[in-house]
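Heads up, one of the protein chains got dropped from this complex, but the rest are sitting where they should.
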Amino acid sequence: MPLQPSSTVTLLISCPDRQGLVAAVTAFIAQHHGNILHLAQHVDQTQGVFFMRVEWELSSFDLPRDEITAAFAKVAQPLGMTWTIQYSDVRPRMAIFVSKQAHCLYELLSRWQAGEWQVDIPLIISNHRDLAGVAAQFGIRYMVFPMTPETKAAQEKEQIALLREHHIDLIVLARYMQIVSPDFVGAFSNRIINIHHSFLPAFIGDRPYHKAYERGVKMIGATSHYVTADLDAGPIIEQDIVRVDHRDTIDDLVRKGRDIEKLVLARAVRAHLLHQVLVYNNKTVVFN
Amino acid sequence: MPLQPSSTVTLLISCPDRQGLVAAVTAFIAQHHGNILHLAQHVDQTQGVFFMRVEWELSSFDLPRDEITAAFAKVAQPLGMTWTIQYSDVRPRMAIFVSKQAHCLYELLSRWQAGEWQVDIPLIISNHRDLAGVAAQFGIRYMVFPMTPETKAAQEKEQIALLREHHIDLIVLARYMQIVSPDFVGAFSNRIINIHHSFLPAFIGDRPYHKAYERGVKMIGATSHYVTADLDAGPIIEQDIVRVDHRDTIDDLVRKGRDIEKLVLARAVRAHLLHQVLVYNNKTVVFN
Amino acid sequence: MPLQPSSTVTLLISCPDRQGLVAAVTAFIAQHHGNILHLAQHVDQTQGVFFMRVEWELSSFDLPRDEITAAFAKVAQPLGMTWTIQYSDVRPRMAIFVSKQAHCLYELLSRWQAGEWQVDIPLIISNHRDLAGVAAQFGIRYMVFPMTPETKAAQEKEQIALLREHHIDLIVLARYMQIVSPDFVGAFSNRIINIHHSFLPAFIGDRPYHKAYERGVKMIGATSHYVTADLDAGPIIEQDIVRVDHRDTIDDLVRKGRDIEKLVLARAVRAHLLHQVLVYNNKTVVFN
Partner (left out) sequence: MPLQPSSTVTLLISCPDRQGLVAAVTAFIAQHHGNILHLAQHVDQTQGVFFMRVEWELSSFDLPRDEITAAFAKVAQPLGMTWTIQYSDVRPRMAIFVSKQAHCLYELLSRWQAGEWQVDIPLIISNHRDLAGVAAQFGIRYMVFPMTPETKAAQEKEQIALLREHHIDLIVLARYMQIVSPDFVGAFSNRIINIHHSFLPAFIGDRPYHKAYERGVKMIGATSHYVTADLDAGPIIEQDIVRVDHRDTIDDLVRKGRDIEKLVLARAVRAHLLHQVLVYNNKTVVFN
């Protein structure tokens, strides 16, 4: 495949902080005539950890793509770096999990179909039949895995196999009303994004809008986070809120909440797809 | 005292919902030639409770001020109404409690001094000497009540006596870093407004910015609420948030938080002073 | 058709302000045993105009539906009221106009398909073929009217005929990149809603994101308004903004702008469909 002129390489780095890290990385890029498009770095002073995201154009870079990893390893190893390299012309593959509510699914699919995201979506998985029609509208395979306490373990095993078979890089839980098991989470660590319909850590668990209504809050929120074994406790990628008042019933909270749920989820998915997110210490660094 | 042309009367009502409530109240006002400036009503359908706020001009009203209460009682009693009447030309009296942080105090005092609020502020009370200078700048009496576990009960008793002696209608805890006792709360029910530096019910209790930092949230909040015997669990009047990201240290959260704390508190105090707030069921109806 | 238990009637009123207006309207409703669900009123003191929206349940109301208008006219006429009556079980009919961008169209159609709005959408009209596929996905007729300066007058005449034939109540310009003529506007006065991709009155006309980029603003906006003969100058229904910074290219502004365009448009359409909007003096009163 001929290289597109606009193809870029993105390097994500974390390591113990020390002097000269930015200099070492940018010297490597400059030496091979890379033209930097975006560079951001962050130091967590309390933990002494350094983070960096740098994206440069491949067109002028004088290393062949299959030699970049080995070449950069020589820079990275002495400095104790953990790092990944991603190419903008390699489309990641995303699976979407849903239950009965359509708004987040529409949001993701309409962005995908309008060409807003460079991603393939080969699969939509659900525990219910309800949204098969939406998947059909967009021409995407829809698989139903009904869940009961008895079948859950076996169903998840099948799901994992299916996801691997389809080389899925990212799983998006788009209002999927099932708690995924630690085994499932372990199989896709930091690659499962959920949308929770509250301003976490407020209103963890089920029925957050009911709880928000009971508490009489003046704003409701939505939180997108990586899924971990602890319920609604994973690293937060993005949050937003919307104002409510005494006139809003629970149905109104649900309705207003949908609009921020779908936007917050879309922003988190975009950040992940553009390799802008680093996870450490159950928190995220989002270089956007 | 001659009536100012702009004086208004504000009626706040709550009662079991039934047909004809708005008609009954507005007929009373129309019959006495009152010119309605603001009218808002709300029905909590789940509880079957009716709320109303109506404000009209006194100038054209044909009942003398000292007869209004008795006259309206005849309307209200058969309908089971709980109600209050307030006059815009009666200035409420407010006491401010502070500890060491000045930003909320400056916010309240500068609005008061600029004439933004119709309120008297005869007293600032603190458990520390630190802000005596600020009170002096604005010419307000500053009283220090040091607090230890041993002296707290006695000190609060003195505070209550002092507040009563000064005919204080509203107490504002402007980053007052003491938990007030149930006895104190009971003495000023629904008349103590606090500012808590988190988006309640997230991060109840002390050090909310530290907890927010630990959790890695992408927004921090502030909540103003009436104080009840349960810590940070009283009826919420107003909330707001500000966006943060991975670059923000705890000091940054504290700094950014100050700006929303002071605005949220100011909005809550204003709503109370304008008689826009009704409390029921540990929630508020804010007619603003 | 049997009356649904949840059917409501909504009365929208404007008239010269005077004493007793709320009393007169609510007495009419109470006398016929109507149970008020929502009531809001507003007085523009500078113009001396009174506005009111009141919604009550039909189930307990003792007037037959076909007598309500005549009965209320007896109340309204002596008070000089302009008014409309709407029933919640009568579904309005909406046509959507688009050009090449899909995001607003997806937003409207996904809400409609998910049952969020009580509306029929018999027609999508465009000056381009591009979005025929989206219309087909949702099973809605898509009509193309190519526009040139020469054909515009004739094409609009045909559009008007088509819209009338389909009994269209509301026209939504969902990023329709054509200026509609005064004749077209006149045929659907206060029934054409547009979304403009700027914070009006900033950046009127074409290429607002380019202008925003040139000016170096730190926020971009979107405005939904009723269309009048003056370009981008009609009564504003809803606005919102999103933060941008120096890193955002024009493409980024376009991308970020899409998210607020579609939400602002959806909120404006919802307010119109729920009969919450009154227009006067080239401004709106939105009772939401």
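Every chain is named by a letter (A, B and C) in the order it is written, and numbering of its residues begins at 1.
In the analysis below, contacts are C-beta pairs under 8 Å (C-beta built on N, C-alpha and C of every residue); 3 or more make two chains touch, one makes a residue touch a chain.
Keep in mind that this is a model prediction, so the values were computed, not measured.
Student: Given that one chain is not shown, which residue among B:S6, B:T69, B:Q118 or B:Q137 touches it?
Tutor: B:Q137
Student: Among C:L58, C:I124, C:I236 or C:L273, which residue is in touch with the absent chain?
Tutor: Answer from the full complex: C:I236 touches the omitted chain.
Student: If the hidden chain were put back, which residues of chain A would touch it?
Tutor: Residues 19-20, 22-24, 26-27, 29-30, 33-37, 39-41, 43, 45, 60 of chain A touch the chain that is not shown.
Student: By the contact definition given up top, give the residues of chain B that touch the hidden chain.
Tutor: 102-103, 106-107, 110, 113-114, 116, 137-138, 255, 259, 263, 266
Student: Where does chain C touch the missing chain, residue by residue?
Tutor: Contact residues on chain C toward the absent chain are 42, 44-46, 51, 199-203, 215-219, 221, 235-241, 245-247, 249, 281-286.
Keep in mind that, in the parts below, only the chains that are shown with their structure count from here on.
Student: Among the chains here, which has the CA centroid at the largest distance from chain B's centroid?
Tutor: It is A.
Student: Cα superposition of chain A onto chain B: how big is the rotation, rounded to the nearest 5°?
Tutor: Superposing the C-alpha atoms of chain A on chain B needs a rotation of 180 degrees.
Student: Mind checking the centre-to-centre distance between chain B and chain C? Centres are C-alpha means, answer in whole Å.
Tutor: 37
Student: Would you kindly tell me how far, in whole Å, the mean C-alpha position of chain B lies from that of chain A?
Tutor: 42
Student: What parts of chain C, by residue number, touch at least two of the other chains?
Tutor: There are none in chain C.
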